[in-house]
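Only one protein chain is missing from this complex, and each of the others stays in its spot.
Up next, chain A:
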Amino acid sequence: MKMVKGAAVLGLACLANSAMADDALTVYSYRQAFLVEPILEQFTQDTGIKVNVVFAKDGIAERIAREGRLSPADVVLTSDFSRLMELVEKDLVSPVNNEVINNNIPEVYRSPKNEWYALTMRVRNVYSSKERTGKVDINYEDLAKPEYKGKICTRSGKHPYNVALVASMIAHHGEADTKTWLEGVKSNLARKPQGNDRDQVLAVKEGMCDFAIGNSYYYGNMMMDENQKSWAEAVYINFPNQDNRGAHINVSGMALAKFSPNKDNAIKLMEFLTSNVAQQAYADVNMEYPVKADVKPSKLVASWGEFKADPLPIYKLAENHQAAVKLLDEVKFDL
């Protein structure tokens, strides 16, 4: 009988765990803790509004959809653009028409209907081996050329960063040409897609391949990491398509949850995330490019030089997202 009582007590305890304080904000975040927590703490200090932040690598949109009107989520932070689109497509966000935010975020970096806002941006660039290839002028299109056979490393094609790149290729070249391109890239891979962006740089260092596709901030983050500094030092960072349309840009961003129980405070938080303080923190902590015009990237990031960005509006990627996923399946990119 003791056991029954014990079980009952534990059961109640786990019920109680789930209940959260009413006035606090709940943030669902795809972005990692180390990056978001300091910024949110600053917000709590400034405003006295408590923020509970919870992280998940995937499945947040699916979860909010299932939670429906009972969802405790107020604000969603995403690490890339396709996740923002997923939220919009599933009708899980509510538009914000806020002057402060609209002044802080340039028009190209937010949805035309104010359904989402970009917070930071990064280039999907091509790393090249210092030892074997040197710095290169390269276009994404080149990656499919036969001379790169067995020389390219990348993470899973289905990863949102790669899906967004494929979506931009579709936007510029159409589906048929993009499919041919994907087949070409696949046949040039030195190994089956695996690991994360940093692993690809390590693979270049180890001689497994000469080129790796990766996001720009990893270069800075690896430089700051004692164990990984030597990986980054083995490669150059190359901004692709500089002689033509410019490099593919991806963004991290935020959206207001449709059934946010605490909309006023949620918008206060969103305002704060577009402020100079928060934007500078993003730039310094994670080596990304801030979207707010008067905030400068970190010194290290600035040292990589200026680059030309693909002017394709971010929301245009959305239209090709599903098509990109399907093409990746069709060419069996990861298999």
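One rule holds in what follows: a residue touches a chain if its C-beta (ideal position, glycine included) is under 8 Å from a C-beta of that chain, and two chains touch if they have at least 3 such contacts; residues count from 1.
Operating definition for what follows: contacts and distances are computed from a predicted model.
You can't see one chain of this complex, but its UniProt record names it "Iron ABC transporter permease", from the set "TonB-linked outer membrane protein, SusC/RagA family", "Iron ABC transporter permease", "Assimilatory nitrate reductase catalytic subunit" or "ATP synthase subunit b".
From the set A:208, A:223, A:285 or A:309, the residue in touch with the chain omitted from the display is A:208, counting the whole complex. Across A:175, A:284 or A:334, the single residue that touches the chain missing here is A:334.
Although one chain is hidden here, its contacts on chain A can still be listed: residues 3-4, 6-7, 10-11, 13-15, 17-19, 28, 52-63, 65-68, 70-72, 86, 90, 150, 156, 158, 190-196, 198-199, 202-203, 206-208, 325-326, 329-330, 332, 334-335.
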